[in-house]
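Dumping the structure here so I can ask a few things about it.
For this view, one protein chain was removed and the others were kept in their places.
Naming follows writing order (A and B), and every chain is counted from residue 1.
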Amino acid sequence: MPKWFLPLAGVNAVMFAAAPFLIARADYESTMGLVQKIFYFHMPSASMFLLSAVVCGIASARFLFGGSPRQDRLAHSAAELAVLFGAITLVTGPLWARKAWGVWWAWDVRLTSSLMGWMVAWAYLLVRKYGGPGSDKLAAGLALFGMANVPFVYISVNYWRTIHPKTSVVPTLPADMGTALWFSFACFLLLFTLLLRVRVHLEEQRAKVDTLYLSLDE
Amino acid sequence: MRSSLIRVLALVFALGACAPQAAQKPQPQPQPAPPAATDEFVPISQLPAQDQLPAAPLLVTAYAFVWVALFGYLLSVGRRLTKVQREVDRLESDIARGPRT
Partner (left out) sequence: MPARRNAGGEGVRTAWLILRKDLTVEVRSLEIAYTTLFFAISCVLFFAFALVKEGKAPEDGAAGILWIAIAFAGTLALGRAFERERQSETLRALLMAPAARPAIYVGKLLGIVALLIAAEVVLVPLVAFLFQAPLLSHPFWLAAVLVSGTIGFAAVGTLFSAMLVRARSRDVLLPVLLYPITVPVIIAGVRATAELLQPDGELALVRFWVALLLALDVVFVTLALWTFEPLMTD
């Protein structure tokens, strides 16, 4: 593991410990009250979910056209993180929605396309696990289509009538809410980087096992 | 070495897991802006059921889920990593012992 890992993990720990205090200090939103504070973890998770899908897509493209196994390992790891952060988003969102909208779920564009993207991430993992030989390329092809979904998820809420807040909410946040949000975002971004590094390390060790087996046979 | 960094990341979440409790305490009841002229007082128990939904359990569940998910993921990666690491060590010692006849 690289030298920067442990210090940054320590920094991340402290940041995560500090985040809830910033969140508590932020103003209450006028119509939603306390439950709106889920936002400060929901939005960064959603961003990390989309970021994972993009990283997976780009790495898959580089793997398909360049053949680099390193890119393949990166794509596999990113897909797993997409499932993780997608799950967090899809659970925290409905918990917030239950109070804010009165329903656990609505079939509006943002939610539907996010759920769909999450399923693509699951499909990626399933193909890698059960697809047999050649499944790395299959999954890479799938990841490219999944990445095409990401910009759609982001802008959908601005062009369709949806119940989900639009993208204009974040840039226009008042100062204390903005601070809490961007600090939480930084926490999650750093966490994403650390988790990705750990997961890639696992893939590298698995690849090492394969090469060791091969050299054992010689 | 590898298990220690897993532990450090686990510490990240353990620290954060205590924090929502701290965030909960200084919690005044949200005062909604009063309407222009209140002509009658409506006790909260007479509001429609949806408005009566307490927000705190939802909030706590949401944050708790985040911690559980991240923690669970770390544990999963850690477990897989130790398993692979053991296999790497075993193979390396097999190779070091020299080729079998």
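Operating definition for what follows: a contact is a pair of C-beta atoms (placed from the backbone, for glycine too) under 8 Å apart; a residue touches a chain by one contact, two chains touch by 3 or more.
Everything numeric here is computed off the predicted structure, so don't read it as measured data.
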item: Among shown chains, those touching the left-out chain; value: A
item: Listed residues A:V35, A:V55 or A:V127, member touching the removed chain; value: A:V127
item: Residue among A:T112, A:T179 or A:T193 touching the omitted chain; value: A:T112
item: Hidden partner chain, touching residue among A:M1, A:V14, A:V103 or A:A148; value: A:A148
item: Residue ranges of chain A at the interface with the undisplayed chain; value: 64-65, 112-113, 116-117, 119-120, 123, 126-127, 130-135, 137-138, 140-142, 144-146, 148-149, 152
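Here is the rule we use: only the chains that are shown with their structure count from here on.
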item: Chain B contact footprint on chain A (complex, rising order); value: 1, 5-6, 9-10, 12-14, 16-21, 23-24, 28, 30, 33-35, 37-38, 41-42, 45, 84, 87-88, 91-92, 95-96, 98-99, 102, 191, 194-195, 198-199, 201-202, 205-206, 208-209, 212-213, 215-216
item: Residues of chain B defined as touching chain A within the complex; value: 1-2, 5-6, 8-9, 11-13, 15-16, 18-20, 22-24, 26-27, 30, 32-33, 50, 53, 55-56, 58-59, 61-63, 65-66, 69-70, 73-74, 77, 80-81, 84-85, 87-88, 91-92, 94-95
